[in-house]
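Yeah, one chain of the complex is gone here, protein chain that is, but the others are all in their spots.
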Amino acid sequence: MSSVAATSALSEDSVIVLPTGAIEHHGPHLPLSTDQLIADAVAAAAVDSAAASGVDVWRLPGLAYTKSDEHHWASGTFWLGWDTMMSTLVEIGRSVAATPARRLAFLNGHGGMSALLQVACREIRRLHGLQTFVLHAAVPPDQGGPSAAGELGLGVHGGLQETSMILHLRPELVDLSLAVRSVPEHLTDYQYVGFGKAVSFGWLSNDFGPSGVIGDPTGASAERGEELFETAVHRCAAALAEVAVFDPAGPAPVGPRRAG
Amino acid sequence: MSSVAATSALSEDSVIVLPTGAIEHHGPHLPLSTDQLIADAVAAAAVDSAAASGVDVWRLPGLAYTKSDEHHWASGTFWLGWDTMMSTLVEIGRSVAATPARRLAFLNGHGGMSALLQVACREIRRLHGLQTFVLHAAVPPDQGGPSAAGELGLGVHGGLQETSMILHLRPELVDLSLAVRSVPEHLTDYQYVGFGKAVSFGWLSNDFGPSGVIGDPTGASAERGEELFETAVHRCAAALAEVAVFDPAGPAPVGPRRAG
Amino acid sequence: MSSVAATSALSEDSVIVLPTGAIEHHGPHLPLSTDQLIADAVAAAAVDSAAASGVDVWRLPGLAYTKSDEHHWASGTFWLGWDTMMSTLVEIGRSVAATPARRLAFLNGHGGMSALLQVACREIRRLHGLQTFVLHAAVPPDQGGPSAAGELGLGVHGGLQETSMILHLRPELVDLSLAVRSVPEHLTDYQYVGFGKAVSFGWLSNDFGPSGVIGDPTGASAERGEELFETAVHRCAAALAEVAVFDPAGPAPVGPRRAG
Amino acid sequence: MSSVAATSALSEDSVIVLPTGAIEHHGPHLPLSTDQLIADAVAAAAVDSAAASGVDVWRLPGLAYTKSDEHHWASGTFWLGWDTMMSTLVEIGRSVAATPARRLAFLNGHGGMSALLQVACREIRRLHGLQTFVLHAAVPPDQGGPSAAGELGLGVHGGLQETSMILHLRPELVDLSLAVRSVPEHLTDYQYVGFGKAVSFGWLSNDFGPSGVIGDPTGASAERGEELFETAVHRCAAALAEVAVFDPAGPAPVGPRRAG
Amino acid sequence: MSSVAATSALSEDSVIVLPTGAIEHHGPHLPLSTDQLIADAVAAAAVDSAAASGVDVWRLPGLAYTKSDEHHWASGTFWLGWDTMMSTLVEIGRSVAATPARRLAFLNGHGGMSALLQVACREIRRLHGLQTFVLHAAVPPDQGGPSAAGELGLGVHGGLQETSMILHLRPELVDLSLAVRSVPEHLTDYQYVGFGKAVSFGWLSNDFGPSGVIGDPTGASAERGEELFETAVHRCAAALAEVAVFDPAGPAPVGPRRAG
Partner (left out) sequence: MSSVAATSALSEDSVIVLPTGAIEHHGPHLPLSTDQLIADAVAAAAVDSAAASGVDVWRLPGLAYTKSDEHHWASGTFWLGWDTMMSTLVEIGRSVAATPARRLAFLNGHGGMSALLQVACREIRRLHGLQTFVLHAAVPPDQGGPSAAGELGLGVHGGLQETSMILHLRPELVDLSLAVRSVPEHLTDYQYVGFGKAVSFGWLSNDFGPSGVIGDPTGASAERGEELFETAVHRCAAALAEVAVFDPAGPAPVGPRRAG
């Protein structure tokens, strides 16, 4: 789309979607671009789906180089510092604010970005006046998402879900023969501290062991991946429909919108 | 404690606790220092309690000037930008890392800091090698905490809980006659977007209306505040006991520690 | 490629290629992503070609959000400030330096990045020790590249070359009916000041007129685009072969390498 | 005070006082929080005293984490870098400027902050338009303050005055048995270079010896501390009265104000 | 010139010239201030010459401390980082923008600054609205300038030209007995990569050998220096005349201006 076309196609009701991924260590069985592939694929399908049902929504090229500092120790990880990452997000927000659109949604495939994206959402809201949102391509277990039984709620990186998703999306990039279960089971011993528990903690992915995987990819399958993918797309499309009408100041227009 | 005393008293097992509050608008009925008062009081009592039960834990002076950008529009709010706030947290982490202690726990009374504290925890972990943690003085509803029925899960700022807590801790600072219910009930119409829902959003406290309060302080009481306070102290003390032994790399020493 | 695979596949002789593009105004006839499409396509083909002839060369995902400040006035342009952009480039260099590879080549499709990329090359060289290079996807007229006669050496943005390239690569994204000649002919009156002349000047793309195009896209064709593309790929592949053996400290190994 | 109350209570004649202290090494006999205790105590008493005599003056919570880089070598010191510290001060100034008040006075207990506070005063004046001031809780000898004879004008850190003040304010935090005289007497040999002399120099507190104390605390007493404290409070209260009416552009209103 | 005089003497047609040099290693035979001496001398003579022919042009004191990071390894080099250097240039631009003048020309004697100056020109144009320009005191071979035959186009630092210029300007600062030929001849083996070739590269001056000189100063003479100097002054004066009337938006006033 050209600049001129963009300006006439967009209105204050338009939702701009930025997929945010990562290029980072995901164990020996998954590609470095796992998060980016998932974020891009879910975003593409969800935006298409939402647009098909009448939502005024547009997808930006994905952001591949992000804040993967938890994997900085692993060769092949590309990571930006928190300040460079925040500046990038806020300046992208500034650029969106120069279009007629007033809503910016990050569709995030990289769990390590969640907290910073929330900080960025507020900053862009304050500084540039946009309504801002964070959607998860796949809600991670430590942020309320589902978890396979065998992972004990600990499948946050390179585990069953991500591996299945990539088996569905890009099977040629997965080498399941290298997949190894790496679940820090002892974390379940703690009542307060842990993924998604009341006390969060600052971790690097090699704090739990040398593999850097946190989860159990061994049972992954393309079928499960397809199911997860379809669910994610459906959920994100429905969420985008809400994002398009969300109004913190008052009732949603035209009755409650209970997508999904 | 002098520098010399600190150096000899601290060991790699010591937990350093930094209460983080805010000086920010909390409606006409609450003092600007609400979050600071709560964070300091809970931290003081929880650290005393944990120390009394043998945990090697130390409390720093609280951090009052923090990232209250969501209330920047309200006169009397003191807010630091995200970069200044992050630098402050990371440099405090650097200073802790220069002592023998290896564990730093933020005990947070200001919901608007939660995301940035998580970013800081990882940065301090990577840069200075400390184990880092975030505890909530009172877990807010949008982060999994309880919510009074009348607040519909929306009592995130200046509502029943915070008001009751201050009525318990510093009743002379509360003017309940000015308390007004300000619950953005329409948010419950959304399935995906909202406090603690799958899609987070960037908000300023006046996005929901001019008062800047989000909750219903009208039914607050010192009794409820006392109960909330005691629960928070008990929970934080137990969590600090876990923080003191938490080891991401392996089983907790001396059997699972199920405090509380 | 996984992190583990990357680590074993890469050696100190490997060349890492980062395509750098832009999302910016290119007139009404071209898509915002023009530079990104060209950089990605040339990089993909050139890296494949060089690899096929035995060069140890690898392509990173392209960088789409860059320093397009000269088009900041045009809705739809996404631009980062110089400091954010430099930090991003240097931190990507830091990440490359954590792999076994020692050579990083920017393959640039966005003229507005050329100067900053040179600054970044030196900084990454000094700070992280890599050998660093800048290749042009298509050498712009103001940096020594060819120029169609009708453009008087002034076809630097959205003109004959870029339009032809996109007509070749992604014809569905071009609307040639909107293409308008916009050549600032008066610049040829100056002997010293001008694109590629002895005196450079700081310009915004709307300094020359409201369209923001600088060149004459009206005669563009897919055929010309294909020819330009093939030439660019051939040139870049040959250049990458040199990059792989370039040694500032002494003679090139195995005799002069006159690729191409 | 609530935001609403603050807004109505403050006027352009109000003076806002920010006590600035430090958490830093003060020798084995004094607590790390020495400067903070003194700044807070003097500020509290001086503001009360000034307010009682009709000055419209308000005290903010103290700033404990400051620029203590001269003691960075000593475990237990918490120090912020100059850029973080300046940003913090300027952003606090921005927050004050969002209230009706137009005067901000730093009441400083940490000599190592004096120069930066002056820089901040000018920046806040230029950027946010406030009248800004620096008061010393206790004027240090190197900035014109009194000095006990035995300290030869060199009692700038942890010496007779600070020790006496803490003996008065918080005797339980002092262990006078650990106090050792540490006066760098040779500094008196220099005519130009030295504390408070024509040539200032950049020093770290361990440049003068391993103790980090610069002064002679051995003769300290609570009586002396009380006298110093009362003098400081009296002086600061009188100074605040001047601050409230100080006008660089013209004569002070209602005749010369010679407080004290 | 006083501020008052400056304000009345300057108009929107005035050109402000800032000579930019360096204090950096130039081999054993040349002074550290070589670039500064050349920039200042050329600027002084060229501005005088242009002014004498009626151009409204003014010279600022030269900038001596610049981005000499390519010589950071050599004792005696003074170098600023890219961010400090950019900030300095942009803030000087801000100060010029506060005068009536609207044109700022950098007259650069230090090749290592060329790229950053171009970035600064655009930033100052966008942020402060000035017309901005970069002139070379002596166009270096890698930027299109002439080169002595014996240097093979590689005389970019401390070679024939710079040495001759200083022999002309300040012969007492040159020790020709220490001059050694240091031409990286192998660079001519490369078709693409090299000074002024299609592929630029990030280099430090000791990448080519321990001397840090890149060129052949052995044949330098004051006569050649005088000739080079006069040519440079003549060219810069003529270029300044163009700078004074350059208008990107339309034809040059009063017919084409072909100075020189």
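When the chains are written out, they are named A, B, C, D and E in that same order, and each has its own residue count from 1.
By definition in this document, contacts are C-beta pairs under 8 Å (C-beta built on N, C-alpha and C of every residue); 3 or more make two chains touch, one makes a residue touch a chain.
In this text the structure is predicted, and so the values were computed from the model without any measurement.
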{"item": "Partner chains on view for the chain not depicted", "value": "D, E"}
{"item": "Contact partner of the left-out chain, one of D:Glu24, D:Asp216 or D:Glu242", "value": "D:Glu242"}
{"item": "Candidates E:Gln36, E:Asn108 or E:Ser182 - the one touching the absent chain", "value": "E:Gln36"}
{"item": "Residues of chain E (touch criterion as defined above) contacting the omitted chain", "value": "1-7, 10, 23-33, 36, 60-61, 63-65, 71-72, 74-81, 83-84, 87-88, 91-92, 95, 98-100, 175, 178, 212"}
{"item": "Chain D, residues in touch with the chain not shown (by the definition above)", "value": "69-70, 72, 82-83, 86, 105, 112, 115-116, 118-126, 130-136, 139, 144, 184, 186-187, 189-193, 198-204, 207-209, 235, 238-239, 242-243, 246-252, 256-260"}
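Here is the rule we go by: only the chains that are shown with their structure count from here on.
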{"item": "Labels of chains that are neighbours to chain B and to chain D", "value": "none"}
{"item": "Interface copy of B-D among A-C, A-B or C-E, judged by whether over half of the contact pairs recur", "value": "A-C"}
{"item": "Between chain C and chain A, distance of the C-alpha-averaged centres to the nearest whole Å", "value": "30"}
{"item": "Length of the line joining the C-alpha centres of chain A and chain E, rounded to whole Å", "value": "48"}
{"item": "Chain C, residues touching no fewer than two other chains", "value": "72, 83"}
{"item": "Category of the chain touch graph - line, ring, star, complete, other", "value": "line"}
{"item": "Chain pairs in mutual contact under the definition given at the outset", "value": "A-B, A-C, B-D, C-E"}
